[in-house]
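Every protein chain except one is present and positioned as in the full complex.
Up next, subunit A:
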Amino acid sequence: MSEHAAEPVLEPVRQSRLDQKTRYKLSATDKFISVVIYTLFSLFALICVYPFYSIIINTISANDISARGDVVFFPKHIHFQNYIDVFKIPGLGHAALVSLGRTVIGTSLTVGASAFLGFMFSQEDMWARKFWYRFTVITMFFSAGIIPWYLTMRSLHLTNNFLAYILPTVVAPFFIILVKTFVESTPKELQQAASIDGAGTMTIFFRIMLPICKPILATVAIFAAVDQWNSFQDTLLLVTDSNLYSLQFILYNYINQASSLSTMVNLQNAGSTAMSSLSTKQTTTSIRMTVTIIVVAPILLIYPIFQRFFVKGIMIGAVKG
């Protein structure tokens, strides 16, 4: 990987072209328009960021103040007791493991399958290739509906089963299209040369295509991981066993029943006398917000690092498709 891999959102070449395109002589109206544009975009950016910021400063502020909704711009009486307490809630650690497990296993399988199928659908000599490609892509546009889907999953004994998180996501048409488009943009001669040297389909895939496809596979991996981490509907429909609850599901439950949880945590801490000061005593709000931060943290952390990859990935797909 060269230095270019570290370039931000827009590539340097595009950047300069874009700047050339927007080089005008500014009239008074244009300047006025500029002011309006800057103001509106700043405002929208603020609306996008503020909720995250607000929750973070609330979780580290004194709980009695934040429960009144009085922490607005800056944290007040900073402490980290909330995070220590919330990790003591039974079931939360387990849910984190479930979420992590489905994200790691599910993402690996989805990326592997998308890479392989994207490559195979570019093989023009495959039997009935067009049919199978359509067979795959058309599923993006219809579904039987959630209840028939639920009944099917139940008849396959995939309710209360970890596999229900993984198996349905393995074949993902959208990702397959992304990889296929990418593979088709690479020179055909690479594959032909390898084939003349005696490489079989599998060798070509593993030794030649996989290394070339790394950028697009990184994009697919991020999308798939975010999908898995965020998934809520499948737990809601298919899981009643609390051992299989995901973090998202636990969070949803906490929003609806956080008051009983805060009582529980406060009772647990009642023994250790030092903890029960008003500013660190758990409230409905403090528990809910702290769990929210724990669920959103992985995304907030990986997002800035990977943003440039997936923006590029989507753009490649969009420009060609």
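In this text, contacts are C-beta pairs under 8 Å (C-beta built on N, C-alpha and C of every residue); 3 or more make two chains touch, one makes a residue touch a chain; residues count from 1.
Convention: contacts and distances are computed from a predicted model.
Participant: When one chain of this assembly is omitted, its UniProt record names it as which of these: "Protein lplB", "ABC transporter permease subunit", "aminomethyltransferase" or "Stage V sporulation protein D"?
Facilitator: Going by its UniProt entry, the chain not pictured is "ABC transporter permease subunit".
Participant: Out of A:203, A:233 or A:257, which residue would touch the omitted chain in the full complex?
Facilitator: Only one of A:203, A:233 or A:257 touches the chain omitted from view, namely A:233.
Participant: Touching residues of subunit A against the unshown chain: what are they?
Facilitator: 8-10, 14-15, 17-24, 26-27, 29-30, 33-34, 37-38, 40-42, 44-45, 47-49, 51-52, 54-55, 58, 67-72, 113, 116-117, 120-121, 123, 125-128, 132, 135-136, 138-139, 141-152, 156, 167-168, 170-171, 201-202, 226, 229-233, 236-237, 248-249, 251-252, 255, 285, 288-289, 292, 295-296, 299-300, 303-304, 307, 311, 314-315, 318-319
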